[in-house]
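Written below as structure tokens is the structure these notes are about.
Complex shown without one protein chain; remaining protein chains in place.
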Amino acid sequence: MNFALNIQGSPYTSNSLWSALNFAQACLNEGHRIHRVFFYHDAVLVANTLQAPPQDEMNLTSAWQILGQRYELDLCLCVASCLRRGILNDSEAQRFEKTTSNLATGFNISGLGQLIEASLVSDRVISFGA
Amino acid sequence: MTQLLFILSHPPGSSIYAQEAFDAALAGSAFSNIAILFVGAGCLQLIEPKLAVEAHQRKDFQRGFRALPDYDVHDVYGCEDSFKQFGLHNQTLVIQPTLLTRVDISAHLNAAQRVLCF
Partner (left out) sequence: MMLHTFNSSDAYRLHGHRPSAEDLILLIEDGVFATTQQDLTQDKRIRVLREDLAQRGLPEPTAITCITYSDWVRLTIESQHCLSWTR
């Protein structure tokens, strides 16, 4: 089966990014495909490469990067959610004349159309609310 | 046929959640035949904001509900039980959705191709 994940919760005030990560891992272990993981609302904050969590805490961002790389997942962030919250790739940083970009590797920024397309073509869409 | 049913269940007010959820529904309308269902505290989004536009700290996104027909969105539903729970029958609403009973909601969920929860 083909899944689309719609993740909405913030990294530190919600469990949704962890739940989705474990669900995605279980899904792939069971031999299913994940068409796209779409990060919306505060969930885009997971892709901020400027985070520096303490060494003795689990690193959610790298956990997603590792899973994404291993299974070649499309980890797609909503551009409008990103711009509001200051998650910028190089081209957006240039466009808004910011001093730096901060998009973590392995993630990409695109539009809401990606969520809609993923929902329509996948067999199941699973929302992980805030 | 409804390709995408958007369930909006968050209240307006302190978070931007409701506004962004509505943005997702509008994006959905550009690509597919959608329906919107207001459930639980999400029904509170339908109350007409009382402040002048310039007094709002947040965008008065609910005005966009009136434009839904322009986006070719005609299936806008509200949960009847939630309307009772929040006393919405006596409120001035931005738009009046078609109210659905619990049984009606199940039927609409069954008929929808995909459901997106916000």
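Each chain carries a letter (A and B) given by its place in the written order, and its residues are counted from 1.
FYI, a contact is a pair of C-beta atoms (placed from the backbone, for glycine too) under 8 Å apart; a residue touches a chain by one contact, two chains touch by 3 or more.
Keep in mind it's a predicted model, so treat the numbers as computed, not measured.
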| item | value |
| --- | --- |
| Interface residues of chain B (partner: the chain not displayed) | 7, 9-10, 39-43, 79, 81-82, 85, 102, 105-106, 109-110, 112, 114-115, 117 |
| On chain A, residues whose C-beta touches the chain left out of the figure | 1, 3, 15-16, 19, 22-23, 25-27, 29-30, 32, 123-130 |
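Everything that follows uses one rule, which is that only the chains that are shown with their structure count from here on.
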| item | value |
| --- | --- |
| Geometric centre distance via CA averages, chain B-chain A, whole Å | 25 |
| Touching residues on chain A, where the partner in the complex is chain B | 6, 8, 40-41, 80-81, 84, 111-113, 115-117, 119-120, 125, 127, 129-130 |
| Chain B residues within the chain A interface of the complex | 3-4, 16-17, 20, 23-24, 27-28, 30-32, 113-118 |
